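Only one protein chain is missing from this complex, and each of the others stays in its spot.
Showing subunit A:
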Amino acid sequence: MAAQRSDGERLAKALGWFSIGLGVAQLAAPRRMNRLIGVDPDGKSTATMRAIGVREIAAGVGLLSQPRPTQWAWGRVAGDAMDLVLVGDALNSDDNDRPRAATTLALLFGITALDVYCAQRLTNTRRAPMTTAVDAERQEGIRVRKSVTVNRPADEVYAFWRNLENLPRFMKNLESVQVTGGGRSHWRAKAPAGTSVEWDAEITDDRPNALIAWRSVEGAEVPNAGVVRFLQAPGGRGTEIHVDLRYDPPAGKLGALVAKLFGDEPGQQVDGDLRRFKQVLEVGEVLYSDASIASGLRPAHPPEGQAPQLYDREEAILAERSADTAATTSNRDRASSTPPGEPRPSSAMPRL
């Protein structure tokens, strides 16, 4: 699978350089290029050649700048089709050098075949199934890496995550996670129109206070795998949480649903989830604003009627946090005895 992928990508890169070289020649010497392919270099054909040059350069840049330029590869195929029509037309005109145009047409068929092959390669590898978390290292699909620092000790942060049933408390689109035993769990995520998508997952690696890895078991609609690492943040700032996950978006309706599940941009949803994770652990609950309680744009003013359904609160954390709160209040009292401008005691707040 990995070979197949580098295959398509290597070809895409080569075609990218080819596009740029061709485009530059077409822009710089459109008349000579026209003569070369057997077309009479009049004003109109010169303009057309220049326009094609611009298109070639754009396609080349696209192919070279994207890690997996599937769209650009298919874009090249569309460009080939256009060129085939133009050169085919040229064959019918007495003004043109017909043998040369015929040679050009044959050459174009060859390039088109190469472009189609490349685009298909890129497209196919995108749909490769996800098998194991280790395989995921070389896997196609979408990879998301995000991290956040939580001002709590690693054992607490790890324990909260390791209890997978906690995950829906901060993962916005997750409805429930049920631990089914033997390292396995059943995941259920919200989908549009009241439907949901479900899959089974298993923990593949579990190192207390350091790492949890998981993957979906075979047959999942949305194959996914991930690992979360817990590192001690320097300077006593708590715990760094590094999430690295991959998922394989299927095509069609389910694909759209999955896109929603993971956010419009890969990673955006995970980013929001991690910030909510931080809030749950540090504060005890997810904070709402007037604009954040509904999805989509709404004025920042109080909602109509009843307050929206909120997540369950983390009672234990809330209780613990009220101790923090008391400390914060006394913090302000203490500040009154230290006028601004004078150095404040650095160990102002007791660390928990």
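Structural remarks
Here is the rule we go by: contacts are C-beta pairs under 8 Å (C-beta built on N, C-alpha and C of every residue); 3 or more make two chains touch, one makes a residue touch a chain; residues count from 1.
Quick note on the criterion: contacts and distances are computed from a predicted model.
Not shown: a single chain whose UniProt protein name, out of "Peptide/nickel transport system permease protein", "Cell division protein FtsW (Lipid II flippase)", "Glutamyl-tRNA(Gln) amidotransferase subunit A" or "Glutathione-dependent formaldehyde dehydrogenase", is "Glutathione-dependent formaldehyde dehydrogenase".
The missing chain lies against subunit A, touching residues 149, 151, 237-238, 268, 271-272, 275, 278-279, 282-293, 297-305, 307-308, 310, 313, 318, 321-322, 324-326, 328-329, 331-333, 335-336, 338-341, 344, 348-349.
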